[in-house]
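My questions all concern the structure below.
A single protein chain has been removed from this complex, and every other one stays in its place.
Here is chain A:
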């Protein structure tokens, strides 16, 4: 399945910034599951590339001239091969993904909840269902700094929060699990096309756990980056001097290649 992706991210600032620097994980990699047919990331700044420890492609963008707006546009065509996740495509052993982070630390309520499940696919699928039942999908209910514990407590959140809670539970019961950020193609209009899900290591293979969509196959998922949590895989992490208050507007379109994108957005 060939998918066409366009992802716009716009930061607007109350007053001009002086300098800014951003790590952009907005370039997908070729994997057995996805072939990048074309990809283009446009930024207004000066860019250099690096590869992080997880093997993610990172564009480092710096800007020295004062601006009140930064727009990033990622665009391309990706072919999903439909191959299942098989052996480990991470540069290191799965045990790395056993370790809790600040965003995925299991607190008492999460531990109580996670204890009911065990390290096999059937049980984890049940766990995924129970997490979605508990945490209502509600855009705007949380921010990127919310932890798994906070999302679990307030019972509302977006895919990132569901994924963090799922990760916290898995690691607590000793199952290696990693965070994935990327895009998803859906027919529904109310879902965001930028997405996050988890991959679980069950002894031989990695397995997809898309909590928000209750999916165990990544049939319409385009992977951008992986890591221990959101902070490792975030599409944008930046710092700036000046600028005052910031507003972020992000929009992504994922359509079957051949269709005209974005007309009804």
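Simple rule for what comes next: contacts are C-beta pairs under 8 Å (C-beta built on N, C-alpha and C of every residue); 3 or more make two chains touch, one makes a residue touch a chain; residues count from 1.
Simple rule for what comes next: contacts and distances are computed from a predicted model.
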Seminar exercise, completed: From the options "Circularly permuted type 2 ATP-grasp protein", "FeS assembly protein SufB", "Aspartyl/glutamyl-tRNA(Asn/Gln) amidotransferase subunit C" or "Phosphate-specific transport system accessory protein PhoU", the chain left out of the display has the UniProt protein name "Circularly permuted type 2 ATP-grasp protein"
Exercise. Which residue, A:8, A:52 or A:79, contacts the hidden chain when the whole complex is considered?
Worked result: A:52
For this session: Touching the absent chain in the whole complex: find that residue among A:42, A:65, A:99 or A:155.
Result: A:99
Exercise. For the full complex, which residue in A:91, A:109, A:139 or A:244 touches the chain that was left out?
Worked result: A:91
Problem set entry | Chain not shown, touching residues in chain A | 19, 21-23, 46, 48, 50-55, 58, 60, 62, 64, 91-93, 95-96, 98-99, 145, 227-228, 231-232, 237-239
